[in-house]
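A single protein chain has been omitted; all remaining protein chains appear in their positions.
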Amino acid sequence: MLRSARSTEDRPMAGKGRHFLNIPGPSPVPERVLRAMNRQIIDHRGPEFQTLGREVLEGCRTVFKTRQPVVIYPSSGTGAWESAIVNTLSPGDKVLMVETGHFATLWRQMAARWRLDVDFVPGDWRHGVDPAVIEARLVDDKAHAIKAVAVVHNETSTGVTSRVAEIRKAIDAANHPALLLVDTISSLGSVDYAHDEWGVDVTVSCSQKGLMLPPGLGFTAISEKALKASKSNGFMRSYWDWEEMLKPNAQGFFPYTPATNLLFGLKEAIDILLEEGLDQVFARHKRLAAATRAAVEAWGLEVLCKNPAEYSPVLTAVLMPPSHDADAFRKVALEKYDISLGTGLAKLAGKVFRIGHLGECNELMLMGALSGVEMGLAAAGVPHRRGGVAAALAALEQPEAANAPRKVA
Amino acid sequence: MLRSARSTEDRPMAGKGRHFLNIPGPSPVPERVLRAMNRQIIDHRGPEFQTLGREVLEGCRTVFKTRQPVVIYPSSGTGAWESAIVNTLSPGDKVLMVETGHFATLWRQMAARWRLDVDFVPGDWRHGVDPAVIEARLVDDKAHAIKAVAVVHNETSTGVTSRVAEIRKAIDAANHPALLLVDTISSLGSVDYAHDEWGVDVTVSCSQKGLMLPPGLGFTAISEKALKASKSNGFMRSYWDWEEMLKPNAQGFFPYTPATNLLFGLKEAIDILLEEGLDQVFARHKRLAAATRAAVEAWGLEVLCKNPAEYSPVLTAVLMPPSHDADAFRKVALEKYDISLGTGLAKLAGKVFRIGHLGECNELMLMGALSGVEMGLAAAGVPHRRGGVAAALAALEQPEAANAPRKVA
Amino acid sequence: MLRSARSTEDRPMAGKGRHFLNIPGPSPVPERVLRAMNRQIIDHRGPEFQTLGREVLEGCRTVFKTRQPVVIYPSSGTGAWESAIVNTLSPGDKVLMVETGHFATLWRQMAARWRLDVDFVPGDWRHGVDPAVIEARLVDDKAHAIKAVAVVHNETSTGVTSRVAEIRKAIDAANHPALLLVDTISSLGSVDYAHDEWGVDVTVSCSQKGLMLPPGLGFTAISEKALKASKSNGFMRSYWDWEEMLKPNAQGFFPYTPATNLLFGLKEAIDILLEEGLDQVFARHKRLAAATRAAVEAWGLEVLCKNPAEYSPVLTAVLMPPSHDADAFRKVALEKYDISLGTGLAKLAGKVFRIGHLGECNELMLMGALSGVEMGLAAAGVPHRRGGVAAALAALEQPEAANAPRKVA
Partner (left out) sequence: MLRSARSTEDRPMAGKGRHFLNIPGPSPVPERVLRAMNRQIIDHRGPEFQTLGREVLEGCRTVFKTRQPVVIYPSSGTGAWESAIVNTLSPGDKVLMVETGHFATLWRQMAARWRLDVDFVPGDWRHGVDPAVIEARLVDDKAHAIKAVAVVHNETSTGVTSRVAEIRKAIDAANHPALLLVDTISSLGSVDYAHDEWGVDVTVSCSQKGLMLPPGLGFTAISEKALKASKSNGFMRSYWDWEEMLKPNAQGFFPYTPATNLLFGLKEAIDILLEEGLDQVFARHKRLAAATRAAVEAWGLEVLCKNPAEYSPVLTAVLMPPSHDADAFRKVALEKYDISLGTGLAKLAGKVFRIGHLGECNELMLMGALSGVEMGLAAAGVPHRRGGVAAALAALEQPEAANAPRKVA
């Protein structure tokens, strides 16, 4: 027999106010989005759905900054990764990837499962993709064995944002025909991104980060070149097949039953983003991230990301002092202050915690979260200086100063 | 033609995160309560309603700490005031009231409209009811002309909490038969209160403060003595008549159509309060109020309430520096940081702003709100010292110290 | 301790589909209205509320068909009755009322509680107000002792709709200055009604019938003449006082905390009504009522209302065959087919059941409901002919024929 419906809500502090969800995704879902999803389901083959389908497909193009197709899957972002691979590549194809962190590593593992030949540029999990390295590898690849360069725009495990536009330039400089595949899972809707202008071939994303939806939708934006590649590549596929999607999408429909209620929410989320204005959204994320780093610095702790040009506007990963366990701290913060912080992943386990400041986040929500971190550090006995909260407050009031890089790694 | 449904949501900052609602009520409605109300209406004469009716009437008794009847009206708290008057008193009756602030004054105006003869003890809006004054007046009233003592437990306009148990003792010391009527509109569910133990005759309350519901329900808890008075008092009444209510209430029903969806929410709100535990709820309010006062003191501003024994756990009213307008500051805070603060009422207009920290509020929500106040003060050019947020943080981490009174007026 | 949150939902048939709520109010709440109410509360003194306040006050004028003020109370409809009395009349005033059924009788009881001198024209609970009788009584009242004529537009207890426009003419024909007070509690938004055009002085209504909201709002629309009367009439009042309401209403605000979430819903409900168009809404109610009567006739049962010109578009009260108990039948229908039907009230208890077909109701919902009645009659062993459902179906397909009166009482 199942336990009662209430059981999943019984956090010890459930009665005393809002939980602070400051993991780097899923991000808090705005009330407007929850309300938009709280609707009776409709016939996915009827005229009302058709209007919805057209609206969300068009809206996605605006957010990805593309006039080319965006495909929406009922899936996680992981599914969208797989879609990018199976639609464009063939078994044994060589792919250039860069070890920016845990998610780059997972994508590489997926590529390996699909028997791609991955050239995995090693990394220290504290820097983004170096465009110069990409250029060098491609220049070396005279035979054009490399079929794709696949990078993570915002490494959710490290809080490092790679410079995709510069990677594009590196590929162009090498005059190399490789496809450019980009994971924007934790950046889309939070960090400026331009699928068309930057010449990306496949942009992979999902619903539960900058789009502020619950998880359950995966996206791929597809260039003409990628679409052409998909006509002749060698992977068997069915669920992820673009061609099957694009035909009914042209009419606002889907080849199999779409996740309609999430699409209700997607329409509302896109409205919210466009009402604020994408540029304002991106500026807000940068402002909040700068304030967070000001707090970290004041605490005497270290931001994992070493290159100020690559600081993530989405999340900040913070190194723990030696011999202090990040998860022990996170547990204290959760139990005492009802705040969820991101765990360190893979080789960073226990060594970093991550503060999400993305999606539905504003100055006061951030200040609440940073207060939770500061009090949590104290409660968990983690050595630090006080004053992070005060520093963040100062940074928010002088955003220009705060945004300026302070030191270079 | 009506404007679009969206119009009421279009705050300039609507896209960028949660609004901070820090007025002293209505207080934020917990997601669980909103969800509980989001239900199809039911037959208010059917068996399903009967169960609900019994549950909420019993639950209210727990929250008011009484075994006597609690009546629930579809009304605002103002209606419950009227109910207390028209059910127990008669035109021309003498009533002892105390000018603790705006709401005491409004209640007195209502009493005057009902042609009661109000002895209104003057006050400076910075102190609560002085039990010694009550005792003196009652002792003087040898003829027992005074039929009721009517006081406000927590003055929402000033942030001063009167000591009801001591007022009871004062009445007893005077050996006076006057009824004790208490407005707990902004205290119930936030500040300890015991209708039975404290010998209160009518306790008046409402839904949108400590009970964390939207507005729309008024309550009166009724002692045996008050009920007896209602059998022979002289006011005409119908809607507010207790007798009409109590008959069907005994079966879980109501004499006219109740506000069913608010009752769905009431049931959930009572569950939430009891899950946390009333004592924990009250302690939390005191903790948050102490931290707020620590911030005010650090800013170099003055708390309106002069007597530390009467500091409100519900809200803190803050005096503006001379020649600075509180509403101008509030407007800046709203527009720049999306926080709603309480306005100064009546003679306090422009002179104070009020910070609500009641109901669904926790440490991190409070820190966000205080950050908004501190940044708002700066943005509005209000002279103050920095460091309020830091002081609040320190207070939250040393709750015992913070709770201790610091100076006596 | 409270029982579990689930308990109020545990109808035996809760798992097997939608409940059919066919009582004559509260009527089913449209999903759009529930969704509109499912919002975080806002500051009732802030700019966002002001927009909402203005929108709903203006929208109400459209629905009441008036350019004069409409006042919105946090109350049930019963409260709005009281408002009409205490704002316009004085103790001892003579009022002409008509015994159209249970609610007219209750209003009269309320008038008696307010020590009005009620001339209560007796009725058989099967006819509406006879305008000729009104005219005769007023003509007889040479001294103009009668200060008000107070009638119920749609008697919810009997399913009889009085002809208000003709009552107006009768008053005019008698050249009598009495105020005309009309209860539109179960007609507003379902039956054509024109406060201004029909010269009504106070129109009383509520939220949970044709307006399709949950209960919790009372309304009075107020003519200039009524407003003038309120300046000098003799009842003490405070909560219901119009003057106190109208001042802040002019700016979109309220004198005490309004039931904000119900106002969110009111805005949406008005939108829904106006999107369909009031004339279409009224025509739909007539069409559904005609189909219901066709079913009743086919069952060989009798509609309580005797005058076809007074058939209610809102509900149909059906006489049980002698020696069969309506409530026993209703219980069977509820338990076996999960449909709620209205009970017989007061002297009609056990003798009639009432089928609500108002608000959010359409052809197919009605057919479901009538199927429930027909199967319920069989299950409860109530003598009847089959074929009611089929007759209703035929009536819906030939609405003109069905709307035509079939016999005159």
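Each chain carries a letter (A, B and C) given by its place in the written order, and its residues are counted from 1.
Criterion: contacts are C-beta pairs under 8 Å (C-beta built on N, C-alpha and C of every residue); 3 or more make two chains touch, one makes a residue touch a chain.
The shown structure was predicted, so the numbers you read here are calculated from the model rather than taken from an experiment.
Colleague: Which listed residue (C:I42, C:C361 or C:A380) would be found touching the missing chain in the intact complex?
Modeller: Checking the options C:I42, C:C361 or C:A380, the one contacting the hidden chain is C:C361.
Colleague: Which of A:P214, A:P248, A:P308 or A:G350 sits in contact with the chain that's absent?
Modeller: Spelled out, the listed residue whose C-beta touches the missing chain is A:P214.
Colleague: Which parts of chain B face the unshown chain closely enough to count as touching?
Modeller: Interface residues of chain B facing the absent chain: 4-6, 31, 35, 38-40.
Colleague: Can you name the residues of chain C that touch the chain not displayed here?
Modeller: Chain C touches the chain not shown through residues 9-10, 13-18, 20, 28, 31-32, 38, 272-273, 275-276, 280-281, 284, 337-339, 360-369, 371-372, 374-375, 378-379, 386-387, 389-390, 393, 396-397.
Colleague: Over the whole complex, note the residues of chain A touching the chain we left out.
Modeller: Given the touch definition above, chain A has residues 1-3, 5, 7-9, 11, 19, 21, 23, 25-29, 34-46, 48, 51-52, 55, 58-59, 62, 73-79, 82, 91, 110, 113-115, 206, 208, 214-216, 235-239, 241, 255-262, 264, 267-268, 270-271, 274, 334, 340, 343 touching the missing chain.
As a convention for this text, only the chains that are shown with their structure count from here on.
Colleague: Please remove chain B from consideration and report which sets of chains remain connected through touching.
Modeller: one piece
Colleague: To bring chain B onto chain C by a C-alpha fit, how many degrees must it turn, rounded to the nearest 5?
Modeller: 180
Colleague: Report the inter-chain centroid distance for chain A and chain C in whole angstrom, where each centroid is the mean of the CA atoms.
Modeller: Going by mean C-alpha positions, chain A sits 54 Å from chain C.
Colleague: Report the inter-chain centroid distance for chain B and chain C in whole angstrom, where each centroid is the mean of the CA atoms.
Modeller: About 34 Å, centre to centre.
Colleague: Just how far, in Å, is the C-alpha centre of chain B from the one of chain A?
Modeller: 44
Colleague: Using the touch definition from the top, which residues of chain B touch two or more other chains?
Modeller: Answer for chain B, listing residues that touch two or more other chains: 9, 28, 38.
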